[in-house]
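Take a look at the structure set out below.
Shown here: the complex without one of its protein chains, the others still in place.
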Amino acid sequence: MKLRLINKKDNNDYKTVRVGNIEIGGEQLIMMAGPCAIESKEQMLASAKAVKEAGGHILRGGAFKPRTSPYSFQGLGEEGLEILKEVGEHYQLPVISEVMDPRDVEMISRYVDVIQIGTRNMQNFSLLKEAGRANKPILLKRGMAATIEDWLMAAEYIAAEGNQDIILCERGIRTFENYTRNTLDIAAVPIIKSLTYLPIIVDPSHGTGRRELVAPMAKAAIAAGVDGLMVEIHPSPCDALSDGPQSLELPEFADLMVETQELHKMIKNVHYLK
Amino acid sequence: MKLRLINKKDNNDYKTVRVGNIEIGGEQLIMMAGPCAIESKEQMLASAKAVKEAGGHILRGGAFKPRTSPYSFQGLGEEGLEILKEVGEHYQLPVISEVMDPRDVEMISRYVDVIQIGTRNMQNFSLLKEAGRANKPILLKRGMAATIEDWLMAAEYIAAEGNQDIILCERGIRTFENYTRNTLDIAAVPIIKSLTYLPIIVDPSHGTGRRELVAPMAKAAIAAGVDGLMVEIHPSPCDALSDGPQSLELPEFADLMVETQELHKMIKNVHYLK
Amino acid sequence: MKLRLINKKDNNDYKTVRVGNIEIGGEQLIMMAGPCAIESKEQMLASAKAVKEAGGHILRGGAFKPRTSPYSFQGLGEEGLEILKEVGEHYQLPVISEVMDPRDVEMISRYVDVIQIGTRNMQNFSLLKEAGRANKPILLKRGMAATIEDWLMAAEYIAAEGNQDIILCERGIRTFENYTRNTLDIAAVPIIKSLTYLPIIVDPSHGTGRRELVAPMAKAAIAAGVDGLMVEIHPSPCDALSDGPQSLELPEFADLMVETQELHKMIKNVHYLK
Partner (left out) sequence: MKLRLINKKDNNDYKTVRVGNIEIGGEQLIMMAGPCAIESKEQMLASAKAVKEAGGHILRGGAFKPRTSPYSFQGLGEEGLEILKEVGEHYQLPVISEVMDPRDVEMISRYVDVIQIGTRNMQNFSLLKEAGRANKPILLKRGMAATIEDWLMAAEYIAAEGNQDIILCERGIRTFENYTRNTLDIAAVPIIKSLTYLPIIVDPSHGTGRRELVAPMAKAAIAAGVDGLMVEIHPSPCDALSDGPQSLELPEFADLMVETQELHKMIKNVHYLK
């Protein structure tokens, strides 16, 4: 694997990515949460309130949705980004949203604090290059059939254009197992930590596709050394226009925040567990 | 699977896609061949001559190359397309090349007769939508982790924008087997034939990653009912800037043409083998 | 891959496995057919008659069934083998059946002409060793998660005990694709032909799990150079105690015989297609 820019130079070589007052890859476990798709201002206000009150750090919400079918809800587009930005500002939460088109990178940059590149676009090299020229941090999800090497090389594309504010996100790979939507590859966490200085987070919502597995997999990721988590929440998962079965209800998210922060704190306090 | 536009209406519902004088999905087995990457005019002239003399139908050549590493040869870009167009016209061969960026669809349309969307972009929905607005046929490769359903839904994206001149291309999926670069899913041929009226071709070069397997897998695809093949050839595979180990030498391609056309003809002449 | 006994010594090094008057790996395409499970004498008589009349070569039928659930029909055991032997003799068809237990190898040898080792037991090394000491040919199915290398090494286990009458059988591998029961890896045919001198057959019934895909995949395997096929047939697939959806009806098998023999003959008659 020939990494030139994002490779780890020595054992203590860790980069933090700054988003507002938040540092990803630092001492804190960063929690990103919000609905899969931005559906309305009310839905986002309720979600953001839950994120803020529970102590979450970043609000997520999809405005451009990569849906398997062209006949599924495709997201509210720029209108959704306006809602996201407004709600994020109201609750003083930085926001993250996905970009699917290289032509939208600049526009989306005006609304969000972190730009997400999704699993289906991990090797959309035009998009990676535009992201490399953006002045915002990039969250790069692993492709569902991408090896660790493919993934790091995709990050290297972004870095090669001048942007090293990259956060990697493991979100599960496709395997024969069909009980879960994807197989969450937790081993990616320590592997990434050994190969690159970039921070890594885990998305247990897409990684499992099942609400009841979000908490155990979030805790597993923390124990494996992850820098943060991204989880889907919804005021009313049953009515969600996308990904309802894997979205936590808002009180479940509050519980998850307590659990994950406590576990992270305990581990940090025992030097040999870090 | 909720296909609305590209689903097969009855057993005799087959669409042909016309490219110049050629019909894909009709009586003939269509052969697309050429180098992975356009490297020079000389290389393309030699390749095109070999394609033409052997009776091939369409000349392929990549000008924009989706490479895993940003430090690998990325293709000659528009300059490569100029070479491709010129060489294609010289040998009276329609040409096909890959588009990776929605912003390039219109420009590439001026140079090529068929626009290819590669495996890494099969769910690049912005690109699919632009391709749906192009006035050229689209060759849509299967994503390396895409189910048959994902793939047909991606084709439906193109169709939904108004372009039903779509050719599907099976090129192998990612599995645990590592003797081959990918596992070529030949069963996709009859499955696709039963679910949609669109034509399907197979790419045994990427599907196996090994020169010696191209001919047997090409023949397997024909026996399974494929409408055409796409193979990589190179005047000097050892010097190829991309995909040398899976590229046929030019005389090997001439042999492959004889074999595949003969097999296809024999099968067609026996009504119950069709 | 360090094969010592079953590796191919030169390009013309092919072994044939003799079963009665039949040679597997020789000039003929060998057809093995019969029901997944032996259910009754009537069922076997009807099946065997169909195999014989259509020109099939070997009768299959499972007496010991490896079922996922302990509560599914487990096969008739030795009683089933008695039926199989009697029916085979009546129709002058050699018979094949699966062994699952090393203690049964000798007993089964008294009833069958070929002993099958199934996909779940491909790395059951005790069973492989017993098979290596049997005086019957062994059909070794590929494990559903076995690489080509694993598979050949399993054959080497049999050979190392003194039995080189081994027939390999590709029957599909497990992948993320769920339209088919398994992904039939047709490329295994030419790969096996290049690495070992042993004959190889393909099982399109298990390889796809869908009746309508058996014929196209059988033909694909022939074009790729296979030495034979194993297909599941049943007088009444809907009533089958096992694998009904992938079993051909008896008249469908008669059609398949005509198609496959014709295709094989045509290919053999064109020297450069062989």
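Structure notes:
By letter and in written order, the chains are A, B and C; residue numbering begins at 1 in each of them.
Criterion: contacts are C-beta pairs under 8 Å (C-beta built on N, C-alpha and C of every residue); 3 or more make two chains touch, one makes a residue touch a chain.
Model, not experiment: these values are computed from the prediction.
Among A:Asn163, A:Thr183 or A:Ser205, only A:Thr183 touches the chain left out of the display. Among B:Ser40, B:Asn178, B:Ser194 or B:Asn269, only B:Asn178 touches the chain left out of the display. Chain A meets the missing chain through residues 145, 147-149, 173, 175-180, 183-187, 189-191, 194, 207-208, 212-213, 216-217, 219-225, 255, 258-259, 262-263, 266-267, 270, 272-273. Residue positions on chain C in contact with the hidden chain: 2, 4, 66-71, 100-103, 120-121, 123-127, 143-145, 149-150, 153, 156-157, 160, 174, in rising order.
In the full complex, chain B touches the omitted chain through residues 174-176, 178.
As a convention for this text, only the chains that are shown with their structure count from here on.
Seen as a C-alpha superposition, chain A sits on chain C after a turn of 180°, to the nearest 5. Among the chains in view, B has its Cα centre nearest the centre of the complete protein Cα set.
Computed from the mean C-alpha positions, the centre of chain A lies at a distance of 48 Å from the centre of chain C. For this pair, chain B with chain C, the centres built from the Cα atoms lie 34 Å apart. Shown for chain B are the residues in touch with two or more other chains, namely 145, 149.
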